[in-house]
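The complex appears here without one of its protein chains, the remainder shown in place.
Coming up: chain A.
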Amino acid sequence: MPSLKDLRNRITSVKSTQKITKAMQMVAAAKLRRAQNAAESGRPYAEKMSATLGNLAANLVGGVGAPKLLSGTGEDKTHLLVVCTADRGLCGAFNSSIARLAARHARKLQGEGKTVKIFTVGKKGYDMLRRQFRSEIIENIDIRGTKPVDYAFASEIADKILGRFDAGEFDVATLFYSQFKSVISQVPTAQKLIPAELPSTDGKTSTGASADAAMEFEPSEEAILTTLLPKNLTVQVYKALLENAASEQGSRMSAMDSATRNAGEMIKKQTQIYNRTRQAMITKELIEIISGAEAL
């Protein structure tokens, strides 16, 4: 039977934990709003970019001389997994679900006799995958602190991926991140980066010209495609980082919400035990006094 003092201490400690989780929930809610705004305002660029690329590629697919970023190296031996997670924990299953998806993917590829290389973005994913894939991880970048992700950071990552691709270190690149569906639902997703997956066009360009109409290209079609594809890679990485940022905050928000609720329940239960013990002690003392008086 714990003493009253022990119980009191326990209740105070749960209360202060609840205060922390409550504060974290509110901070996550504010950050989520900001992350969602950033994702929103980044969308037009990504959409226009993939629409334009889709148009360009539609004219070129199957044609010889398509850049390697689009058509692949023609081999399927070495896979690069780019795993984007957060730098911080305490956000529910966010980090582990991305890491688990990537790990499963890696195991499957290894089972098929392919070489797997892993490039982690964010500290948590690195920590989780390090145990299983020590020798496969070739690089790790931490997301810098609490600063919101920007385009420059995405292009830094994309440049590293491109550098390795140009050096012939891998054939296929897949990006792992968490897609933001809603505050309570984030879906870990795998997306092919190289060879680029492009949306099929519906035969209309964004500017109102039909795709099969003679379009002029300055300089040449191939030249544009070669400059555009690396940019598209950056955009895809940037999009993934934004989705991830929103997912992380959403996940943290709901995790902290349930933590706060659990703490509330615990406080209620503990307070009940505390009150009951207190009452029992008073009753006991009273009985002692009364029986003492009666004995006289």
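The rule we apply is simple: contacts are C-beta pairs under 8 Å (C-beta built on N, C-alpha and C of every residue); 3 or more make two chains touch, one makes a residue touch a chain; residues count from 1.
The working rule: contacts and distances are computed from a predicted model.
K.L.:
Given the options "ATP synthase epsilon chain", "Putative murein hydrolase (TIGR00659 family)", "Phosphate transport system permease protein" or "Spermidine/putrescine import ATP-binding protein PotA", say which is the protein name UniProt records for the missing chain.
P.N.:
Record says "ATP synthase epsilon chain".
K.L.:
From the list A:42, A:92 or A:122, which touches the chain that is not on show?
P.N.:
Touching the chain that is not displayed is residue A:42.
K.L.:
Given that one chain is not shown, which residue among A:29, A:215 or A:266 touches it?
P.N.:
That would be A:215, which touches the missing chain.
K.L.:
Could I get the residues of chain A that touch the absent chain, sorted low to high?
P.N.:
38, 41-42, 44-46, 48-49, 52, 55-56, 150-151, 154-155, 205-209, 213-219, 223-224, 227-228, 231, 234-235, 238
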